[in-house]
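Only one protein chain is missing; all other protein chains are in place.
Chain naming follows the written order as A and B, and within any one chain the residues start at number 1.
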Amino acid sequence: MTAHLVRILDRVTRVRGVRGAMLVAAEDGLVIAESLMEGVRGNALAALAAALAGRLGRAAAATGVGSATFVHLEAARGALLLVPAGQGVLLVTITDAGVNLGLARLEMLRAVAEVA
Amino acid sequence: MTDDIRALTAELARDPNSLAFLRLAEALRLREQLDAAATVVLAGLERHPDLADAHDLYARILADAGSLDAAREAWERAFALDSRHVGTLKGLAYLAFCDGDLDGALDRLESALGVDPTDESVVQALQTVREEAERRLAEGRLRAGTDIFAGFEGAEHGLLLADRRGLVLGGALRSVAGGDVAEEVAAYVAGAAQEAERTARLLDLGDWSAIVVEGAAGHLHLSAPAPEALLLVKRDRAVPPGRVALLARRAAATARGWLEAQRG
Partner (left out) sequence: MRRARVIEPWLREPLERFLGETGARLALLMTPAGQVLAQYGFVRAVDVMAAAALGAGIAASTGELARMLEERSFRALNHQSPRHGIFLAQFDSPRGALLALVVYGPDSSIGLVQLFFEELVGDLAQAAPPASRDAPALAADFERDLNGSLATLFR
């Protein structure tokens, strides 16, 4: 089962500029499956991404835009991308600054469809 | 002449000192026979010059006739005689409301409620004044806030400037149903920005510059046009995320200019 999930994550990590992808239990902030490059702290990524998703979800609900389908945190040296995968699971991707955002987003949405 | 007026007139004729003049004048006032009502109450006031009820009734007759200045004088005389007279307090509240002094109206009505907590008319009047106060506050906030982004597409419902503590600085944000959600959302985005700052720092991503949320019913773009401020742009799903980002950059430049001006 885990191998199957990692294969799905590899679709995302194949995109140039992606440093890692993981499936995270959104409520707990714990790793379910991961495919990470050297130097990426998986437990930190999982916990922080889940916390951020929670905060943004509450803000989105208050504005009336509904539940988030894609989140992009843009920063000086990279980005964090989040896509809900259903059943309290988040697909989280961490990237370099120069990543092809459109491609990464597409692969994440396809990956989520396979996880569901 | 109706039976009640006939009866009251007869009672007053039998005893000119009786307080029946109050009921007679009120009956005439309710029938919009204001001149007759005024004549009766003024005659009664000659015999009972210190009766707050009479001054209050005279004030109401004057108010019905549109003579608000004269009504104010009459109610002030009633208030001087009895500062806890509910009718007088209601009357003075009414005048304050007409003058646009909602705080003054609320003060008078709350005093009246303190004297008689069971008076439904006071409760109703309080509700009316409070609703008007809220309406004017929302309108004022909207007018003041949207001025920052005047001319921007969607300024009145989808552009919000907040400070890092989660307080609204300007702009406006409305829910799909049209309700004002600016304050609530300002609080949430401040928390989201703190979380973004921590996430980017601990994951060694550097300073965060924007957060984009694609939702089932719309898009959000959150950025920090200045160290002390956050800008949220909200658009419906029909607007592509790239265009929302462009709009956000323009709005951020405007926000920076406004913030600079506030710093003096």
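Note that in this section a residue touches a chain if its C-beta (ideal position, glycine included) is under 8 Å from a C-beta of that chain, and two chains touch if they have at least 3 such contacts.
These numbers were taken from a predicted model, which means no experiment stands behind them.
J.: Give me the visible chains that the unshown chain touches, in label order.
T.: A
J.: If I consider the whole complex, including the chain that's not displayed, which of A:A44, A:A61 or A:L101 touches that chain?
T.: A:A44
J.: With respect to the chain omitted from the figure, which of A:L30, A:A76, A:A97 or A:A113 is a touching residue?
T.: A:L30
J.: Spell out the interface residues on chain A facing the chain that's missing from view.
T.: Residues touching the hidden chain, for chain A, are 24-25, 27-30, 43-44, 46-48, 50-51, 54.
Rule of thumb we're sticking to: only the chains that are shown with their structure count from here on.
J.: If you average the Cα atoms of chain A and of chain B to get two centres, how far apart are those centres in Å?
T.: Chain centres of chain A and chain B, defined by C-alpha means, are spaced 46 Å apart.
J.: Which of the residues in chain A come into contact with chain B in the complex?
T.: Chain A reaches chain B through residues 41, 44-45, 48-49, 51-52, 55-56, 58-60, 62-80, 94.
J.: Hey, which residues of chain B end up touching chain A in the complex?
T.: Within the complex, chain B contacts chain A at residues 173, 175-177, 181, 184-185, 188-189, 191-192, 195-196, 198-200, 202-220, 222, 232, 234.
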